[in-house]
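The complex appears here without one of its protein chains, the remainder shown in place.
For reference, chains read A, B, C, D and E in written order, and residue numbers begin at 1 within each chain.
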Amino acid sequence: MIYLTRIEHFNAAHKLFNPEWDKEKNEMIFGKCANENWHGHNYELQVTIKGEVNEGTGFLFDVKQLSLLIKEYVLEEIDHKNLNLEVDFLKGKMCSTENLAIGIWNRLKMYLPSEVILHKIKLYETPRIFVEYFGEIK
Amino acid sequence: MIYLTRIEHFNAAHKLFNPEWDKEKNEMIFGKCANENWHGHNYELQVTIKGEVNEGTGFLFDVKQLSLLIKEYVLEEIDHKNLNLEVDFLKGKMCSTENLAIGIWNRLKMYLPSEVILHKIKLYETPRIFVEYFGEIK
Amino acid sequence: MIYLTRIEHFNAAHKLFNPEWDKEKNEMIFGKCANENWHGHNYELQVTIKGEVNEGTGFLFDVKQLSLLIKEYVLEEIDHKNLNLEVDFLKGKMCSTENLAIGIWNRLKMYLPSEVILHKIKLYETPRIFVEYFGEIK
Amino acid sequence: MIYLTRIEHFNAAHKLFNPEWDKEKNEMIFGKCANENWHGHNYELQVTIKGEVNEGTGFLFDVKQLSLLIKEYVLEEIDHKNLNLEVDFLKGKMCSTENLAIGIWNRLKMYLPSEVILHKIKLYETPRIFVEYFGEIK
Amino acid sequence: MIYLTRIEHFNAAHKLFNPEWDKEKNEMIFGKCANENWHGHNYELQVTIKGEVNEGTGFLFDVKQLSLLIKEYVLEEIDHKNLNLEVDFLKGKMCSTENLAIGIWNRLKMYLPSEVILHKIKLYETPRIFVEYFGEIK
Partner (left out) sequence: MIYLTRIEHFNAAHKLFNPEWDKEKNEMIFGKCANENWHGHNYELQVTIKGEVNEGTGFLFDVKQLSLLIKEYVLEEIDHKNLNLEVDFLKGKMCSTENLAIGIWNRLKMYLPSEVILHKIKLYETPRIFVEYFGEIK
């Protein structure tokens, strides 16, 4: 078993705002992140897959293919987007780094070739904050 | 003459959109950055000042004071904000990294103590793009 | 289960010196790190907690609260301090990165709210050396 | 149980080329990496060991010794080398990051002192691609 | 006057070997870098241009265009290449970081649009070694 990770970047706007709470409670809980006019981030996304090394290529999986799959099925949906308004897989959910990581996991899970085992999504919101998700049963 | 730099971070939402052009021209010129629903960045701000070393302190200037001044007069205005809608010193200007760096220079210039000579504003929009500004006559 | 990490920084002085050994043996074992006049480091501290996502906030735990707890109960004790002379939780122990990481784990364990599960302490002593600790039973 | 990691760097040339395939198939599979005139990388190598803390030293293991062992038994073989032509432990294998990480694991395993338990080899080929290997049974 | 920098990456193989000297002298001068079987690097390239801000776009120059120009006229020539054997603008020259930076400057100078003033080429060979070039008359 070996683990291969590809790192990608994207930018997006969001706000942390629970529509079931009034503005005051949102500001108490989320502080500046509740700003109704949005703020945004340069996210760093690390996608880790695992499996056996193919003898012919020496690869677990072609990392350029992995990069293309991430771009087509994930970054296309979220890069330079408003996470609250424009991202289908976050509809009805809080736009936290936690939910974004879980959403990316679920999306990649659907579109990765069956021989690729998704192991981890690691998502930096800022250089000092990151979230890791290994799927539901761990 | 010695140079001292303090690095700070902030997050903000923006879009690149010239209101004198129609949506089509904006998208042709600015691509994904023209998304009307905004996107955003983790900016890294480097403020460089210059001058002589004070013999009593060994400092050009107290870097903790410099950090507080940047926070009070710059970050307070732009951190977790929408640069197009909420920042006075960008009103009527395109919200590019270039104009943001110039705006930060002009603001710090006003509020730094007279013994501090501002030398450079360096502003990263992403880990691969940055702008430097040394003031008007250089 | 999701994992959330907050990164903090602190500076401290220390020396590697076992008082039960003479100076010669200490220098043989610890080399330059045994310098009786101390040396020091910029440490990078990564605190990882784990748990379930709260539906109302989208958070595992508020990362700003986590940062404040680390500052109040850990950094207050060790930042800009002499690890050998001034840190209660290192008294009677060698001031290695290993023991510092274990000490930080034990301290945070005491003060984190009961709903937060501490998962890992990762501590960089230099950009090329780090230690990870997951608690006693692993 | 505690984990200690030492980070080292090396440079090498390689190509991805399977001699059992013709040039066309190699270029189809490996793209620019199949260039017969070689290309190369600055690799970053992270070696993680695990075990108990020694009470006398406060160390899991002396990290300077670990660095010397990595240099003597691994970097000496691969730094500033051609991975396809000059590295015994890669003979007959594709020179992928996966196989290089496994080869480094096997070599260190042989030469580390018996009290040191090797836990992980993490190998960056570029700042955006890395592989992790934990040994055969995991 | 404002300065805009775009950062790109490429990989290449090279050796430091002066064909007018014998192998012994080359090894004495260049050490491991003279290895006749090549070694290689992940280079980081920073291209800085300067000029005035355009009022309509807020840009000195469109950084995505700058990136495309660097890719088309520079990276296309050197990425995943053997610098000694395959790069026209290095023919007859030693493949040092210094000469590579000068060669990149000369090439970009030829192909950048006339309204763009090239200011600096900064080229990292390793994370601890870089060269800067500002053109011939400075």
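Here is the rule we go by: contacts are C-beta pairs under 8 Å (C-beta built on N, C-alpha and C of every residue); 3 or more make two chains touch, one makes a residue touch a chain.
Please read these numbers as outputs of a predicted model, since none were measured by experiment.
Trainee: Taking the whole complex into account, name the chains on display that the unshown chain touches.
Mentor: Hidden chain contacts in the full assembly come out as B, C, E.
Trainee: Tell me which residue among E:K64, E:K93 or E:H119 touches the hidden chain in the full complex.
Mentor: Among E:K64, E:K93 or E:H119, only E:K93 touches the chain that is not shown.
Trainee: With the missing chain put back, which residues of subunit B would touch it? List them for me.
Mentor: 1-8, 48, 53, 55-60, 62-64
Trainee: Please give every residue of subunit E in contact with the chain that is not shown.
Mentor: Spelled out for subunit E, the touching residues are 16, 18, 20-21, 29-31, 93-99, 101-102, 127-134, 138.
Trainee: What residues on subunit C make contact with the chain left out of this view?
Mentor: 9, 11-14, 32-33, 35, 37-42, 79-82, 85-86, 126-127
Heads up, the rule we're going with is that only the chains that are shown with their structure count from here on.
Trainee: Enumerate, in label order, the chains that touch subunit A and subunit C alike.
Mentor: Looking at subunit C and subunit A together, the chains touching each of them are D.
Trainee: If you average the Cα atoms per chain, which one ends up farthest from subunit B?
Mentor: Most distant chain from subunit B: D.
Trainee: Determine whether subunit C and subunit D, two copies of the same sequence, contact each other through the same residue numbers or different ones, counting it as same when over half of the numbers at the interface appear on both sides.
Mentor: Homomeric contact, different residues on each side for the most part.
Trainee: Most remote chain relative to subunit A, going by C-alpha centroids?
Mentor: It is E whose centre lies farthest from that of subunit A.
Trainee: Among the listed pairs D-E, A-B or C-D, choose the one whose interface is a repeat of A-C, with over half of the contact pairs the same by residue number.
Mentor: Equivalent chain pair to A-C in D-E, A-B or C-D: C-D.
Trainee: If you average the CA atoms of subunit D and of subunit E, how many Å lie between those two points?
Mentor: For subunit D versus subunit E, the centre distance works out to 28 Å.
Trainee: Can you list every residue of subunit B that touches 2 or more other chains, as numbers and ranges?
Mentor: 127 - these are the residues of subunit B that touch more than one other chain.
Trainee: Check the chains against each other and report every pair that touches.
Mentor: Per the contact definition above, the touching pairs are A-B, A-C, A-D, B-E, C-D, D-E.
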